[in-house]
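One structure, as structure tokens, below. Some questions next.
With one protein chain held back, the other chains of the complex are shown just where they sit.
Labels for the chains are A and B, by order of writing; each one numbers its residues from 1.
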Amino acid sequence: MIDKFNIGPRSVSRRGLLGGAAAGAMTLGLGGAANAQKPLVIGFIYVGPRDDYGYNQAHAEAAAVLKKMPGVKVQEEEKVPETVSVEKTMESMINLDGATLVFPTSFGYFDPYMLKVAGKYPKIQFRHCGGLWTEGKHPMNTGSYFGYIDEAQYLAGIVAGSVTKSGKLGFVAAKPIPQVLRNINAFTMGAQSVNPKVTTQVIFTGDWALPVKEAEATNSMIAQGVDVVTCHVDSPKVVVETAERAGIYTCGYHCNQAKLAPKGYLTGAEWNWERIYVDMVNDMKAGKAPGNFVRGGLKEGYVRTSAYGPAVPAAVRDKADAAKLAVLNGSLSIYKGALKDNKGNVVIPAGTSYVITEPKLESMNYLVEGVVGSTS
Amino acid sequence: MASDLGLWSVPLAMIAGAIRVSTPFIFVSVGECLTERSGRINLGLEGTMIMGAMSGYGVALVSGSPWLGVLVAAGVGMLLGALHAAICQLPRVNDVATGIGMMLFGTGLAFFLGKPLIQPKAPNLGAIDFGWWSSIPQIHQALQVNYLFIIGVVLAFAMAWALKNTRWGLIVRLAGESVDAALAIGASVARTRLIATSIGGAFAGVGGAFLSLYYPGSWNEGLSSGQGLMAVALVIFARWEPVRCLWASLLFGAAGAISPALQSVGVTQGYYLFSAAPYVLTLALMIATCSPERSLRGAPAELGAVK
Partner (left out) sequence: MNTTLERIAVPVLALLASAVLFGLLLAFYAHVDPLEAFGLMYEGAFGSWFSWQNTLTRAAPLILTALCTALPARLGLVIIGNEGVLVVGGVTAAAAGIAVAGAPPLVVQLVMAIAGMAAGGLWIAFAGALRQYRGVNETISSLLLTYIAIALMNHFVEGPLRDPSSLNKPSTWPIGDANMIGTIPGTDVHWGLVFGLVACLLCYLFQRFTTWGFAMEVIGGNPKTARMMGLNVGRYVLLACGAGGAAAGLAGMVEVAAIQGRANASLAVGYGYSGILVSFLARHHPLAIVPVSILLGGIGASGGLLQRRLDLPDAAVVVLQGIIFVAILASETLYGRLLKPKEVA
């Protein structure tokens, strides 16, 4: 866990539990701004705590990489709700800190907040994580980026579907929104590609961070015979630890959680935001506006899978690696017809195959056949 | 493996859920029950509980002993309880409001000091396997019982007995029922309330330690979703009886397990409504069992907040 401390969003060891030691870095705050060369100031806004072992940490880890770039100053604010607060935070970063590039990293920041502030500050660049930026509809100083993490989920599904003995997978999810449904479906279809009989049990907890409910959901699925569990909540820590304690397998999400489950961790779908952020910052430094609609998956390196855990046999690793290669060279399409949802409706007709960038996928509202659960 | 219990697994999951989820409710509500019987209300137990969770986790991490963590959590809770009591003893200070302030203070302090504890993994409290005789995994799992749960159950009965049958219990009740009567027999109301509130705080601290050291068993800022506040409310629901606090906590825990349990057997529609079940159930029971004449029964007369 030591390396987690160091690359973590805030080097926690600085004022650690056992008597905080040196705190020289603290004085940087105001002094930095007065330096002769004007640095590029970047604002990061997180919806939850920066060190949640999940969604926000994945962003904060990438922000920590930017901090090391010369001539770059990163300002971070955590736990900013998706209300007028985020509007004020953005404006405050612009007015008081001199930020010229802002990354609001939660979906709900996009409309109306970021769009509104962007209209007011046309010279500032805003890049939002996950929003559906559309040319002509949204200001040109705004944009969005996201990773096709369902590709990584598909690969995780292959591993899960190969190692399950009961044929029952579990998925603890927060809310039935498109990003979550894509992950559940891709995970399930990955598993079905190696074992068509596999089913995925979904439990929606109703919110992004409810540790007790997440543990309860995991336990009730274990009671039903589920032997591989994964999740889409802000912090997968509780689900992964609960599964490890019960002796079943897990696939991680957002970050690498292998250390929380040394025995049962199979693999996981991870973000690699650093790739996107570094490119955007380099654009800014070169005097260009960063891309307005940046999307990518395994191929672009925006997402990746965790290293396989010890429980994954070599044959299964080969299977998943082969699928990964097929995704990379474009010969494998995850979403192809005929695909039925779990109510029996055809959602992708036979003969149709969607590329991962297909806009229709961004408004997914169904669970595929083999998923036990309901979207409302 | 006889795992196909069908819908029967729902009640089983609710029993399992009640045992797993209810422990913090039991500790906080039984502790608060004592505090309120002495005529003091402490709404800040949510903050106390979170401080207990944080400090317990931290100590378990550093010392390697989760039980030492529980002990320290109790100590921290006791200190916060004593602080609350000390402030409320000042003339003209409102204990309901101070409690809300203490809730904020405890929560904020725990998050602030707990930042370095989010990443590392502390050892957990173990459980006793009462399900060894069964080959059905659901039963096996349902009967994994943590020591703190058993301690909580014992404490609820012990508290009820002590309140009724000991001299000390009598003094606590006197302090809650009539300050004048307590003074008349020479008991110090302030000291009694200080002790009762400190013990209540210690209980809440242990309840918090259960969250971080057993279930869900890690420290993070979303750990409590209002369990402490709800547990204080359950005391009123239980009409200030420790044993009824125990039943109320179990009922509440079981109702909370409905939503995941139903979803796990395929009843998936309307899970938000199912997740409101514990609150609807509590409210419905209160409406059904209260009446204007009876509602005051059991309420300590000196308890300002519920007059």
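Going forward, a residue touches a chain if its C-beta (ideal position, glycine included) is under 8 Å from a C-beta of that chain, and two chains touch if they have at least 3 such contacts.
Everything numeric here is computed off the predicted structure, so don't read it as measured data.
Q: From the listed residues B:I128, B:M286 or B:A301, report the one that touches the chain absent from this view.
A: Residue touching the chain left out of view: B:M286.
Q: Using the definition of touch stated at the top, determine which of B:F111, B:F149 or B:Y214 touches the missing chain.
A: Checking the options B:F111, B:F149 or B:Y214, the one contacting the hidden chain is B:F111.
Q: Taking the full complex into account, find the residue in A:P139, A:P178 or A:G337 that is in contact with the omitted chain.
A: Of all options in A:P139, A:P178 or A:G337, contact with the hidden chain holds for A:P178.
Q: For subunit A, which residues reach the chain that was dropped from this view?
A: Those residues of subunit A that touch the unshown chain are 10, 15, 20, 23, 25-27, 29-30, 43, 49, 75-85, 88-89, 91-93, 95-97, 107-108, 110, 112, 130, 132, 175-179, 206-207, 362-363, 365, 376.
Q: Pick out the residues on subunit B that sit against the missing chain.
A: 47, 87, 90-94, 96-98, 100-113, 115, 221, 226, 229-230, 233, 236-237, 270, 272-273, 275-276, 279-280, 282-283, 286-287, 290-296, 305-307
FYI, only the chains that are shown with their structure count from here on.
Q: On a C-alpha centroid basis, what's the spacing between subunit A and subunit B, in Å?
A: Centre-to-centre distance between subunit A and subunit B: 35 Å.
Q: Considering the complex alone, what residue numbers of subunit B touch subunit A?
A: Counting only subunit B, the residues touching subunit A are 1, 3, 9, 12-13, 16-17, 20-21, 58, 61-62, 111, 115-121, 124, 137-138, 141-142, 211, 215-218, 220-223, 225, 227, 256-257, 259-261, 263-266, 268-272, 275.
Q: For the complex, give me every residue of subunit A touching subunit B.
A: Touching subunit B: residues 1, 4-5, 8, 10, 12-13, 15-18, 48-49, 51-53, 201-206, 209-217, 219-225, 234-235, 237-238, 241-242, 245-246, 259-260, 372-374, 376 of subunit A.
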